[in-house]
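Take a look at subunit A:
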Amino acid sequence: MLKIENVNVFYDGLQALYSVSLEIQVEEFVCILGPNGAGKSTLLQTIAGMLAPKQGSIFFENRPIHGLESYNIASLGLALIPEEGWLYGQMSVEENLLMGAYPKSARKNIKRQMDFVFDLFPVLFDRKKQLAETLSGGQRQMVAVGRGLMCNPKMLLLDEPSLGLAPIVIKDILKALVRINKEEKTTILLTEQNIFHALKISQRGYLLENGKIFMQGASKELLGNKHIKKNYLGV
Partner candidate 1 sequence: MLLELIIRGITIGLVYALMGVGLALLNGVMRIINFAHGEFYMIGGYMAYYASTMLGFQFYFSVPTAMIITFILGAVVEKLLLSPIHTQEMEKPMDYALIMTFGLLLFFRQLAIKVFGPFRHKPADYITSDVYILGVKISGNEVLAGAVSAILVIGLAIFIKKTWRGRGWRATTQSRQGAKINGVDIGKESWIACGVACALAGAAGALVAPIFTLSPTIGGSPLVKSYEVMAIGGLGSIAGSLVAGLMLGITETLGAFYISSAYKDAIGFLMMGFFLLFRPQGLFGQK
Partner candidate 2 sequence: MKKNEIIVAVTIIVLGLIAPKVLPSVWITVLSMAFYYAILTIGWNIIFGYTGLFSYGHAAFPAIGGYTSALLAQHIGLSPFLGLLAGAFIAGLLGIVIGLLILRVHGFYLCLVTWAFAEVVNVIITAEHQITGGTGGLLAPTFFSGPNAELFGYFMGLGLMMFAFLISILLYHSRWGLNLFAVRDDIDAAESMGIKTRFWKVFGFAFGCSLAGLAGAYFAHFLGLIDPGIGGLDQMGYVCLIVIIGGLGTVYGPILGSFFVVITKELISGYASGYSLLIFSVIMILAVRFLSGGFMEIIQVISPRLNNRYLKFVNK
Partner candidate 3 sequence: MKKSVLLTAFIFILTVFLPPIGAMAGDTIKLGVVTPMSTGDFRSGKINVQTVELAVEQINAQGGVLGKKLEVVTADDEGKPAAGVIALKRMIAKEKVSAVVGLWHSSVAVAQEKVATQMQVPMMLHYSWTDDLTAGHSDYVYRVGPFNAEIAQLALPYIDKNFKNIAILYETNAFGSGFANYLEKIAKAKGLNVYSIGYPQEATDLKPQLLQLKAKSPKPELLVIAAVYEATNLIPKQALEIGLAPEMQILCSWDWPTYPAFQEILGDKGVGVTYATFESDKLKLSPLGEKFKKAYKAKYNVVPPVFALFLYDEVMILAETMERIKSSDPKDVAAGLKDTKFEGTTGLITFERQEGPGPIWNQWMGHQLFINKLTAVDGKGYKREQIYP
């Protein structure tokens, strides 16, 4: 589905990614772990075309996408759900969701996707006329995820969806992700700091440290890995 080869990315003069390579199969649920500043967001933004890699190549469904603009990538069915949400504060929830279906190819089955999003997050249905900036943090994250789903993506890139949320909300969102993966057959690439959450719901994981892939493996294996615990807590 997605194949990244030896990508080097520079951010404001600083090298953020050092020849990162990874590969994700169709319908897989993969997570990228790593501490803050390890390059997780950079990696996702590079895939989505927001940043240009200096070297290396990215293939999506065997098509090179590393030179494409972000709006082209969006219409291929690769949706990024960014860390900060990048919501449209002065637009209603419904309009925010509609924007997710902006690419021409996505405009056909808006109704179905919208229903799916409201089914996933019923709270959004009640608030669909409300302006996005008046929502709480968790609801905003739901809008962000929902907006990503609106284009019926083949693959979803999620950047720390649990950031700064209350546990109960995190639970809802992660549950929704599992549903998306299972029901919609959507490939998911998720980044998380909270490795426990991530490994629990994903199939495979990569550990990113200082811009390099440090370790990879099946989630269950990684969950038991001593290095990870040590690396995180220093014990």
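For anyone wondering why these and not others, all candidates are chains of the complex that A comes from, given by their letters.
By definition in this document, a residue touches a chain if its C-beta (ideal position, glycine included) is under 8 Å from a C-beta of that chain, and two chains touch if they have at least 3 such contacts; residues count from 1.
It should be emphasised that the depicted structure is a prediction, and the values quoted were computed from it without experimental measurement.
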Result, touching chain for subunit A in the complex among 1, 2 or 3: 1
Complex contacts: residues of subunit A adjacent to candidate 1: 48-50, 69-71, 74-75, 79-80, 82, 85-91, 95, 98-100, 102-103, 106-107, 133, 147, 151
